[in-house]
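A single protein chain has been omitted from the complex, and every remaining protein chain is retained in its original position.
Moving on, here comes chain A:
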Amino acid sequence: MWKRFRSNIGAVIGVVLLVLVIAIAIFAPLIFANSPWQMVQRPFLAPFTMDGLPLGTDTLGRDVAAQLAYGARVSLLVGLVSTLVALLIGVPLGALAGFYGGYVDEGAMRFTEFFQTIPNFALAIVLVAIFEPTLASITLAIAIVSWPPVARLVRAEVMSVRKREFVDAATLAGLSKPRILVRQVLPNTVSPIIVMASLMVATAILLESSLSFLGLGDPNAMSWGYMIGAARTVIRSSWWLSFFPGVAIIITVLALNLIGEGLNDALNPHLSRKGKA
């Protein structure tokens, strides 16, 4: 499996980029002495004009490079945690629906369909606006709009796995149904879930940045979307203030998508690529 993953150039590039972003996020306080909120120079300092401030300063004279580094923390954290929460909702729901079938399946799928019909970005906006923007409410809102595809995927996987012989064998061996589900069926659905999760982190990062751009970011956390939103009004004079955070988002999301595709090819070589569009 690792061999297949490593032979995929895109996936390797993805891993390198992601490791870089993670390293910058972790070591931000060591690399940048300035807090991202601290005013260090005159405002609107252009990039590459002053030593120590490689990307210049923003509308309030804050270090843009430091802001980018701290922004990576928020993006990665929200992306990762919201995906985990979405898995916590989607996996059990999909597993129960797929394993027990009947009314359980019917009910769970109607519930899932309802959430899939609602425009997810609009719902995320509504949730964050009503519960006040904090890192917790943003993360939760993203999780709430992201779990339905997980539930559908897990349901489909569980339905196909539960018909295999080893499940019959486990039943004959006298194992209880919940135990079969958790110990025998679910472990066999892990690889497509991993693939989906890596792509979900990417989507979550885009969602978080979009919310922050609209002014629905946590006021105490520096984020890339906030930087772009704040620089929007000065785009004619200081375009770089909007440009660099956007590039940071693209690099991170691209890296995660490349990794997701690499994992998909490595873990599910027999599957076509159509399920990922």
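Methods note: a contact is a pair of C-beta atoms (placed from the backbone, for glycine too) under 8 Å apart; a residue touches a chain by one contact, two chains touch by 3 or more; residues count from 1.
Keep in mind that, in the parts below, contacts and distances are computed from a predicted model.
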Look at the options "FeS assembly ATPase SufC", "Anti sigma-E protein RseA N-terminal domain-containing protein", "Peptide/nickel transport system permease protein" or "Spermidine/putrescine import ATP-binding protein PotA" and return the one that UniProt uses as the protein name of the missing chain.
"Peptide/nickel transport system permease protein"
Sole touch to the unshown chain from A:L206, A:A230 or A:I259: residue A:L206
Where A:A11, A:L140, A:L153 or A:I249 are the choices, the one touching the absent chain is A:I249
Touching the left-out chain: which of A:L30, A:I130 or A:L172?
A:I130
Please output the residues of chain A touching the missing chain, sorted low to high.
114, 116-123, 125-127, 129-132, 202, 206, 209-210, 213-216, 225, 228, 232, 235-236, 239, 242-243, 245-246, 249-250, 253-254, 257-258, 272-274, 276-277
